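Coming up: chain A.
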Amino acid sequence: ASKDKTSTTSNGGTSGGTSASAATCQGKTGEKDTAKPLGSVGDPNGSGKKVGLVFDVGGRGDKSFNDSAYNGIEAAAKNMKVTIKTLEPDASGSNRAELMRGLATGGYTMIIGVGFAFADDMAKIAKDFPNTKFAIVDGVVKQPNTTGLLFAEEQGSFLVGAAAAQASKAKQVGFVGGVETALIKKFEAGYKAGVKQIDPNVKVDVKYLTPDGDFSGFKDPAKGETTAKGLYANGDDVVYHAAGLSGTGVFRAATAADRLAIGVDSNQYLQVPPAQQKCILTSMIKRVDVAVYTAVKAYLTGGLKGGTLMFDLKNGGIDFATQGGQIPDTKKLEDLKQQIIDGKITVPTT
Partner candidate 1 sequence: MTDVATPAAGTAGAAATPPNPLERLRALPSWGRWLLYLAAGTLLLSVAKQISGVAPLTASNTFRSALELSLPIGLAGLGGLWSERAGVVNIGLEGMMVLGTWFGAWGGIHFGPWQGVLIGVLGGAAGGLLHAVATVTFGVDHIISGVAINILAIGATNFLTTIAYDGATNSSPQIGREIGRVDLLPFLSGPLRTLGSQNRFFVSDLARLVLAWSTGISLLVVVAALLFPLTWWVLWRTPFGLRLRAVGEDPEAAESLGVRVYTLRYVAVIVSGALAGLGGVTLVYVFSGQFQAGQTNGRGYIGLAAMIFGNWRPGGLIAGAGLFGFMDSMQSQVDATAHAILLVAALLFAALAVRSILLRRPRSAAMLAAVAAVTYAWYATTDRVPKQLIPFFPHLTTLLVLVFAAQRLRPPAADGKIFRRER
Partner candidate 2 sequence: MLPSAEPRAPGRAEVPAVELRHIVKRFPGVVANRDVNLAVQRGSIHAVIGENGAGKSTLMKMLYGMQRPDSGTILVDGAEVSFRSPNDAIAAGVGMVHQHFMLADNLTVLENVILGREPRRFGMIDRSAARRRIAELGATYGLPVAPDALVEDLGVGQRQRVEILKVLYRGARILILDEPTAVLVPQEVDELFANLSELKREGITIIFISHKLDEVLALADDITVIRAGTTVATADPRTATTRDLAELMVGSELPTPETRDSTVTTDVQVRVNGLTCRSAHGRPLLDDVSFTIHRGEIVGIAGVEGNGQTELIEALMGLRDPDAGTIELGGVDVTRWSTRRRREAGLGYVPEDRQRHGLLLDAPLWENEMLGHQSQPPNVKGPWIDGGGARQRTEEIVERFDVRTPNIDVTANALSGGNQQKLIIGRELMAEPQAMVAAHPTRGVDVGAQAAIWDQLRAARSTGLATLLVSADLQELIGLSDALLVVFEGRVVARLDPSTATPQQLGSYMTRGDARDAGPAA
């Protein structure tokens, strides 16, 4: 395999050129969504209680994080009869605190902030409104009335890492992070561990689009595409992205190079144009909708008592997608999943 690799790099890895030694796009296209709907018959009745949710910068329509949160709160409104209001901060995110404050003074007794960027602001506001319940996705706030909704992204990343290692013929895979934040590094850590689990000899190339503080890395598809192209040209045949909207560039690069890509947050197979579907190996699914829905439910049943709620493989908050049928050995992944659930494997977070 290593001989193959050198030949790939020395002829410069012509993009679009197929090489016998690399995984190519062989997936099926046109499959429908198979996710099951949120909620169950036993869910409590909120009888019109007011729940507010503030999105992360980027807002609705990102087909990822925010849309997923929206699905969760919408399902809560439908199944549990709560009154909901969703807001979106301005482009720089300078009015997160104001929006939460507005909801709190407007009689919203539960407020959800989507994204760790809410942490500092929420800490203050939770103190100002001690009788309101707060929840933060991806964050921890040390206030008795605030609950952190955390995900074991490393577990899901571990599994897609394993899938990548299985699929890689070149024994070389890549990772594209949007912004080098602590959160995205967790994805990286899990992914690397998953790869190593299958084959310690597989190399992982890691690229971040922008350093922490410059959040344009989550919304610059051109950067995403060029970077992914660079990875594919370097010989990587599977690339996992945790780069938000920049990920669309990664998928395009995968299609152009006829290699594989892994989606993130939701099942991205369902979001890309049909022509790109065959190149989506799998997606690391992070059920923000589940987290939001669960938090509302806990609130209604009086179970929202501060601290954190962890969403992981065990409770279905984290998962991986199988659509397109590209994963070489799904059974092995299910097996690994079970081992993680059983605590036999502990996935590192850094």
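We take it that a residue touches a chain if its C-beta (ideal position, glycine included) is under 8 Å from a C-beta of that chain, and two chains touch if they have at least 3 such contacts; residues count from 1.
On how the list was made: all candidates are chains of the complex that A comes from, given by their letters.
None of these values were measured; they are calculated from a predicted model.
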Given options 1 or 2, the chain of this complex that touches chain A: 1
Candidate 1-touching residues of chain A, taken from the complex the two chains share: 9-16, 58-62, 88, 91, 180, 205, 207-211, 216, 219-223, 225-227, 229-234, 245, 248-249, 252, 272-273
